[in-house]
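For this depiction, one protein chain was excluded, whereas all remaining protein chains were kept in their positions.
Presenting chain A:
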Amino acid sequence: MNVVYFAWVRERIGLPQETVKTDAATVNDLIAELSEREERYAAAFADISALRVALDQELSDFDAPLDGVREVAFFPPMTGG
């Protein structure tokens, strides 16, 4: 699964994107899995309320299932306009 990061999430993790092998059932499970891996993930995912998630480029929820999803994106709330 392709996992992409934007803005300060990207900076904190130190990568714009990566391929992650996972059996995580939901976004929350994926976050828990990544956070256990390394401190930089734990730091980026420390406060979920400061984050948004998109599944295959559609805004989604943290309890959404990952079944069939190809791309997960994590980023802070958007500031367009």
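Going forward, contacts are C-beta pairs under 8 Å (C-beta built on N, C-alpha and C of every residue); 3 or more make two chains touch, one makes a residue touch a chain; residues count from 1.
We adopt the following convention: contacts and distances are computed from a predicted model.
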item	value
Hidden chain of the complex, named as in its UniProt record, picked from "YjgN family protein", "Multiple sugar transport system substrate-binding protein", "YCII-related domain-containing protein" or "Molybdopterin synthase catalytic subunit"	"Molybdopterin synthase catalytic subunit"
Where the unshown chain meets chain A, residue by residue	4, 6-8, 54, 57-59, 73, 75-81
